[in-house]
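Here the complex is missing a single protein chain, while all its other protein chains stay put.
Let's look at subunit A:
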Amino acid sequence: MSDAFQITVDGRPVPVTRGQTIGAALHAAGVRSWRTTRLGGRPRGLFCGIGICFDCLVSVNGRPPERACLLDARPGDEVTTS
C-alpha cells in the first residue's frame, strides 16, 4: 500500500496517509460531522477519538455503522454520510 491515497465521502475525494483512521482523515479534510442524531438531528463527528463515545459512527462501503475513529482507511473506501 502506498503511503498516500484517497477515499471518498459522498463521492468527494479525501486524501489519506496510510495508517490514518477514517475519522482522522475526514476531520483533517474539514469534514467535521457525518451523521445526525435520531431525535434532534444534531450533527456528530469525532469527540473522544478512541472508541468510547460512539459519536463518530459511519457507514463505509455500505456496511453497517462502525466507529470512524477506530477504522483504518483503505484505498478507495466509500464513505456515505446521512
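Structure notes:
Here, a contact is a pair of C-beta atoms (placed from the backbone, for glycine too) under 8 Å apart; a residue touches a chain by one contact, two chains touch by 3 or more; residues count from 1.
One rule holds in what follows: contacts and distances are computed from a predicted model.
A chain of the complex is left out here; the name its UniProt entry carries, from "FAD/NAD(P)-binding domain-containing protein", "Diguanylate cyclase/phosphodiesterase with PAS/PAC sensor(S)", "Oxidase" or "Amino acid ABC transporter membrane protein 1, PAAT family", is "Oxidase". Annotation for subunit A: contacts to the undisplayed chain at residues 3, 17-21, 24-25, 27-28, 32-33, 37-40, 42-55, 57, 64, 69-70, 72.
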